[in-house]
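Quick notes on the structure that follows.
Apart from one protein chain that is not included, each protein chain of the complex appears where it belongs.
Our next item is subunit A:
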Amino acid sequence: MSGLSHTGEGPSAEGLSSTKDLKEALTGDRDARFVWLCNFEVENRWARGYTGLPAVRGSATAATVQRMEELGALLAEPGDHLLLDRPLDAHYRRYAERTGLGAPAELVTRAPAADGGTAAAVLDSPELLDRLRGLARDGARLMPMGASDREQRIAELTGLRPAVPDALTYERVNSKIYSRRATEELGLRTIPGFCCETAGELRHALEEGLREGGPVIVKDAYGVSGRGLVVLDSRKKADRLLRMVDRRVRRTGDDALHVVVEAFLPKRFDLNYQFTVDRHGRVRLDFVKEALTAGGVHLGHVMPADLTAAQRDELAVAAELLGKRLFADGFFGIVGVDALLGADGLVYPVLEINARLNMSSYQGRVTELFGRGDGAALAKHYPLRPAGPVGFPALTEALGPLAEPPRGRDGLVVTCFGTVNAQAPTPGGGEPPTPFDGRLYAVLFAADRAGLAALDRRVTTALSRFDTTERTP
């Protein structure tokens, strides 16, 4: 991770190179103008044709995930555009500008997104499509987090040339089955496990996987964060799952099932590294971070990761091999890889390949501007439980001096505010307000890990006024 040292002068976005580097890798032009679409829901689109684990319909966090598109505001350059299904909060936008990062021009859909996300809402916004046609004539490029048929349709209708590969390539290389096979074929250290494409193969994999006593984790080939996975630590639980899967096979007459079954290895910590494959197949390792996760749910990243030089070298070799393989399979662009440092001290370089923008991709310009040389950073979200919607001014008031951009000192940058109120209930007729779950995304900067921990505690305390947890059952 590159870091800039700061003088006493206010930082500015002009000298930042991380997004320019990305533009050059994808288009050959450092000054390309991008129309960003941070379509987190694209994974659902890739998953359509692949039966996974039995799953409940809908999502408890869809509204929050939708608002995460606002993370793109700090990744985009001020001369870029950002597609959104509702405007950024005006106070937050002013804050973003005050940090020195700036904010892109907003392109807002005619109506808030429904299940199809912002991409579908863009397609339903004729005036916005016209605006995009104008930008296309001026040479702007479409930069989605990942491409599906919807993003391709936007490109076709507007003439915006995509800065990314086609939808079929994205779909092919983002399967966890692809990840496992590529890892094995490249001779990289692979988590013991199996690829399954039928219910019968799942039965076999569970029998083999649990032979040593388990536990094993079963993951959908196209699972999205927090869904499509189950940890099985006993035959009894495996039998429960197989019973459910077999019932579905009998009901549908189709035994297709796209999952991987892997040993649930004891670990020191999870890792996330990112590399970029440019249009000519050159691979550049961007960063390695420690990933904070709980039960398969992403919680945040710490950088730098606490690895030895040899462990870092191993990841660099893996990045190079994976990048070349992805390029040979038609992909170029940003690739995030989840990996593991096992309790045995061995690096397992691939848990899964995410060939798209990742959570940590969005922190590029923020860490470049505020990261201090050999300092440390923590990207995370703070769960809030407010009794009613929280305005950005109330948030900054609670944070006090912590809300000031951390120029040359410990502090934080708020990277997504829309998620705070995403799940706020619609005001009703005189009913008492219901507390709801919100998330505040931020990146914390300090001199070292101890400083980060202290800062994290200060932020948690400052935000406690928005937490009603103790007053509920």
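Assume contacts are C-beta pairs under 8 Å (C-beta built on N, C-alpha and C of every residue); 3 or more make two chains touch, one makes a residue touch a chain; residues count from 1.
Assume contacts and distances are computed from a predicted model.
Asks: Which of the following is the UniProt-recorded protein name of the chain this complex doesn't show: "Septum site-determining protein MinD", "Multiple sugar transport system permease protein", "Ferredoxin" or "Acyl carrier protein"?
Replies: Hidden chain, UniProt protein name: "Acyl carrier protein".
Asks: Among A:54, A:87 or A:427, which one touches the chain that has been omitted from the display?
Replies: A:54
Asks: Using the document's definition of touch, tell me which of A:129, A:168, A:186 or A:230 contacts the absent chain.
Replies: Of these options, the touching residue for the absent chain is A:230.
Asks: Which one, A:30, A:137 or A:247, makes contact with the chain that was left out?
Replies: Answer from the full complex: A:247 touches the omitted chain.
Asks: Give me the subunit A residues in contact with the hidden chain, please.
Replies: Looking at subunit A, the ones touching the missing chain are residues 53-61, 226-227, 229-231, 237, 240-241, 243-244, 247-248, 251, 295-297, 385, 435-437, 472-473.
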